[in-house]
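Take a look at this one; I'll ask things after.
The complex appears here minus one protein chain, its other protein chains still in place.
So that you can tell them apart, the chains are marked A and B in the order they are listed, and the count of residues begins at 1 in each.
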Amino acid sequence: MSRGSRELLGIFTHLDALLQAIHQLRDAGYRDAGVFSPVPRHEVEEALSRGPGPVRHFTLIGAILGATTGFVLTIATSLHYPLITGGKPIVSIPPFLVIVFELTILFGALATILGMLLNIRLPRLKLRPDYDPRFSEDRFGLWVRCQEDQIEAAQRILHSCRADEVSMVSLEEKRPRLRRAGRFILGVLVILLGVVVALAYLLPRLPTTSDMARQPSIKPQEHPLLPPPNSVPVQGKERRMELLEASEKLRNPVKATPASVEHGRESFQIYCTPCHGPDAKGKGPIAKKLKTPPDNLTEESAVEQTDGYVYTVIGQGGTTMPPQAEGLPPRDRWDVVNYLRGLQREAGAR
Amino acid sequence: MIQLSYSQINRDLLKTMEPPGKLYYAILALDLAVLAWGIYAWTYQFRTGMGVTGLNNPVGWGIYIATFVFWIGIAHSGTLISAILFLFRCRWRNPIYRTAEAMTVFAVMTAALYPIIHLGRPWLFYWLLPYQQRGHFWINFRSPLVMDVFAVATYFIVSAAFFFTGLVPDLAVVRDKAVGWRKRFYTFLAQGWEGTDREWRHYSSAYLLLAALATPLVISVHSIVSWDFALAIVPGWHSTIFAPYFVAGAIHSGLAMVLTILIPLRRIFRLETYITPAHLENLAKLIILTGLIMGYSYGTEFSIAWYGGNIFEQATFRYRAVGDYAVAFWIMAVANSVVPLLFIVKKIRMSVPWLFGLSLVINVGMWCERFVIIVASLAHDHIPFAWGFYRPSWVELSVVAGTFAWFFLWFLLFAKFLPVVSITEVKELVEPPLTGGVDP
Partner (left out) sequence: MSYQERRGELPVTPRLLPRGLLRLLWVLLGAGVLTFLLEATGPNRLRAWQIFLVNFLFWSGMAQGGLVFAAVYDVVRARWGGAVKHLAQGLGAFLPVSFVLFFLLLAGRQVLFPWVNQPIPEKQAWLNTPFLFARDGIGLSILYGLGLASLYYSLRVDLGRSVTHRGDSLPRISALFSRGWRGLEEEQRRSRRVLAILLPIFLFTYATVFSLIGFDLVMALDPSWYSTLFGAYFFVSSFYLGLAAIAIIAVLARRRLGLEEQIGRRQFHDLGKLIFGFCLVAGDFFWSQFVVIWYGNLPEETAYLILRGYEMPWAPLTWTVLLVSFIIPFLLLLSRRVKESPRTLLPIALLILIGMWIERYILVVPSLWHRTGLPLGWIELLITGGFLAAVALSYSAFLSAFPVPPVSGVSHRSAGLPRSDEPGRSSYTER
């Protein structure tokens, strides 16, 4: 845009008229021209014969940057503090490749957008003076810039191609607002970068402590939060009874129906057979490894015990026997008792 | 595409942004109420602890994670429609791509809530970000959950960028027609877009490149989410087919969700000329394809479970079919692989009520699939001693409902603040105005 240059704007309703005008202007040697259109048309692009854009170069550079960042980030940090996780090598390429892949695409996409914005000089706060709102609706605009003396010929071309309107546009000097907007964006980016750097510096220095004596746990004399319902223990609450008391006072609330016995059999097989064996005689597969052999539950001494006693031992454990309360809810324990009674009867009958 | 003038298109599609009526506000109010209830439930969980959920040993991942996977899946078909169909030059995508892409962005935003929601100490969520922690160590880049962070974050950023880029020319259209505070608002958003040939050229170039980048991204994201499960050696999870199976499932549920959204949308905004039965039919045909892939995957997994001779794998499949979660399993099997085949019947896929109904069924089925895969495998692992049962509590259900409300809230806002059908791309479909042709 030199002094003495003028701009002409033709508004077209029809695409073919526009294309005709473009061809004629180019044939007449007018190079500084462009089009406003509501939609991208490849015919317009071809008529203006511009080459393929540079945006894809941004993409490529962004992608390479992303890939490099991915490799450096993952490999350098793994080597910086070598910690074996999952038995995998310190520099484990397969998972790192995934991170690399994602960062390649992320940086590539962001670079593409940046490339696009830079090339079309967006974002901009003010529109061009020759912009007409109809260009986003259904009109095409053809602007051509040329010297004062060439204006006449250009005007004639536009009119001959059936432009709806032809007008002269006054050109401003280089728009300072463009620069201002650019600087604004740059400023925002720099501030963002600063924030990120600051965070990266500050976050690790947050007042956390590695002194394990300072814990958020409940201290002595502190009032604890009550556990939410159904959270601890696994199912419902249960009053812990002493073995003697339980043996005398606790009654079996679950009738020995076939369903209960069957369920008890399943649970017995999972929880009890490793030690006590499938027939409850104390010859389970683990039994031979134990110093104190597991009880033979079909013996007199076991048969004599009350249901309450057996139930409590299952839940709280015995001298060597671990408590089974975690895996066996109270109801299930009674089912096991019922099943065991059945086993004992069978063994006694034989 | 029938012949429409550019200004007609402008008028029709800008009408969707007119001030809304009572129905809109009623739906908005209901939505906000559900959202508020969900937020209340989550703050209750936050204050009281994870015990208020049904999560425990052995099922530590429940409907939070199931819904997370579900939402990420939904997001995928938006990108399919906007990016992949674009690369294949499918013109019919033009009127529906904007809504689909919006669905993607909002679905990812919804999914991104869950990694924070399901944490016991959500205020420590930033531990997932890649920075140097005290003691000079970083996050575990070998973990698929960390891969998730990168994948979902990338997917959100790229989708949002793609979405916004495609919006800019339309924002210029809105700007030029707006008055008052709207004019200033859209002028700011439109960034100074003028539609010059230079702008269109670089825009088209960037659009194509973003579509080309988004395509492998989409496949990688749900593959990575599937690897959250497949890389573990839990029976029912450790299967090489998970990545493409999840991606196909994602597209499957996403397409159904697109139908669920488009059908009321076109009715309410009277967009039947733009979103024609042919569009819905094409979506239905794609659903047949993805449904077949789901059926193939189910069949293969089941057969190889037998063939492989792994008794744990076989036990898991048996448990899924007849165990505690059998109902969900059979809903999943039928809704995902059998029901979509109904679309083979032309009458069904041309009928809007059928399309809407079946799309809901498929969505329910896909959610059930996520649920079954996650919960059934965890509940019934290798050792019988560690078997357990999981039932979601009211807190979890409320929070999930709240996130659905969150998704639809964004959609309600989108419908009124942005053009739901891409004005520019529809203009590209019709004949340009030629002398002696259609008058604008």
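The criterion applied here is as follows: a contact is a pair of C-beta atoms (placed from the backbone, for glycine too) under 8 Å apart; a residue touches a chain by one contact, two chains touch by 3 or more.
What you are looking at is a predicted structure, and each value in this text was computed from that prediction instead of being measured.
Contact with the omitted chain, checked across B:227, B:269 or B:367, is made by B:227.
The chain that is not drawn here is touched, among residues B:35, B:243 or B:287, by B:243. Only one of the listed residues, B:68, B:86, B:193 or B:269, touches the absent chain: B:86.
Within the complete assembly, A:52 is the residue of A:52, A:220 or A:258 that touches the hidden chain. In the full complex, chain B makes contact with the omitted chain through residues 1, 86-89, 91, 144, 200-201, 204-205, 207-208, 216, 219, 223, 227, 230-233, 238-244, 292, 296, 300-301, 304, 307-309, 428-432, 434. Against the chain not shown here, chain A presents residues 15-16, 19, 39-43, 45-46, 52, 86-88, 94-95, 98.
Operating definition for what follows: only the chains that are shown with their structure count from here on.
Looking at the complex, you find that chain B touches chain A at residues 5-7, 10, 48-52, 54, 56-57, 126, 130-138, 140-144, 146-147, 150-151, 153-154, 157-158, 161-162, 165, 168-169, 172-173, 175-177, 191-206, 209-210, 213-214, 216-217, 220, 224, 384-385, 393, 424, 427-428, 432-435, 437, 440. If you check the complex, the residues on chain A that touch chain B are 13-17, 34-41, 44-45, 48, 50, 52-53, 55-56, 59, 73-74, 77-78, 80-81, 83, 85-86, 88, 92, 95-96, 98-99, 101-103, 105-106, 108-110, 112-113, 115-116, 119-120, 122-128, 131, 133-139, 162, 181, 199-200, 203-204, 208, 210, 225, 227-232, 234, 270-271, 327.
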